[in-house]
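One chain of protein is taken out of this complex; the other chains stay put.
So, chain A:
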Amino acid sequence: MLTISNLHAGIEDKKILKGLNLEIKAGEVHAIMGPNGAGKSTLASVLAGRQDYEVTEGSVEFLGKELLDLAPEERAGEGLFLGFQYPVEIPGLSTTNFIKTAVNEIRKYRGQDTLDAVAFLKLMKEKMALMNIDQTLLSRSLNEGFSGGEKKRNEIFQMAMIDPKLAILDETDSGLDIDAIRIVSNGVNKLRSKDNAVLLITHYQRLLDYIVPDFVHVLYNGRIVKSGTKELALELEEKGYDFIKNEINEDEEVSIAEKH
């Protein structure tokens, strides 16, 4: 579904992603972990098409298309969804109206009929039950004055409404209370199917108890330096990132020694 090859990207003169490779197949759940500033959100932003970041090398194939050639809204239309680490506020714009516009714009992109008010409300009721989200939240201005947890829940609710092929969730678990983590995880699990995939960015192995990933990757200094299964997350939790750093340093020493 998604193949990232040798991706280099940065902002202004700062190199952030330095040759990143990753393959995600339909039906899989991948988790990316890594220390602060490693480039996790940058990866998410580059995949979603944020223009601040410049891609200097590499390619990203998404469902048979070169993702990097598409505008951000086209990527959304193709089925890519990003749950933001920091969702923005838009005063005066009702959350419901925003989501309705999003759903219908994506439908238009796909050549589907737009949903009328009745059909939209029906869909919304269904997903609200699934995500245990409150009606009053949705009638308020988009994310304005939402608590941290409410913003994150709203992201997952939007994901449910949009029903993407690939959902990238950037620290959606941060700031959620224990019940909310369970609700959000349930929501994600219910949306899991053989046709879609999830990329979770998280700092906490706890989330992975609820959403069990097929693969866990460590992103460090702009690259995926280690991949494994759920056990890798447990190991990281236990040992911290230092053991990864040590491993990398040893590898580099070995390769330097080999060259000589």
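Heads up, the rule we're going with is that a residue touches a chain if its C-beta (ideal position, glycine included) is under 8 Å from a C-beta of that chain, and two chains touch if they have at least 3 such contacts; residues count from 1.
Please note the rule applied: contacts and distances are computed from a predicted model.
Entry comment: the absent subunit's protein name, as recorded by UniProt, is "Fe-S cluster assembly protein SufB", drawn from "(2Fe-2S)-binding protein", "Transport permease protein", "Fe-S cluster assembly protein SufB" or "Serine/threonine-protein kinase RsbT".
In the complete assembly, the contact with the undisplayed chain comes from A:72, out of A:72, A:149 or A:228. Residue-wise, the contact with the chain that is not shown comes from A:84, picked out of A:62, A:84 or A:220.
Checked against the full complex, the one of A:36, A:51 or A:136 touching the unshown chain is A:51. The chain not shown here touches chain A at positions 11-12, 48-52, 71-73, 75-77, 81-82, 84, 87-88, 90-93, 97-99, 101-102, 105-106, 109, 141-142, 158, 162.
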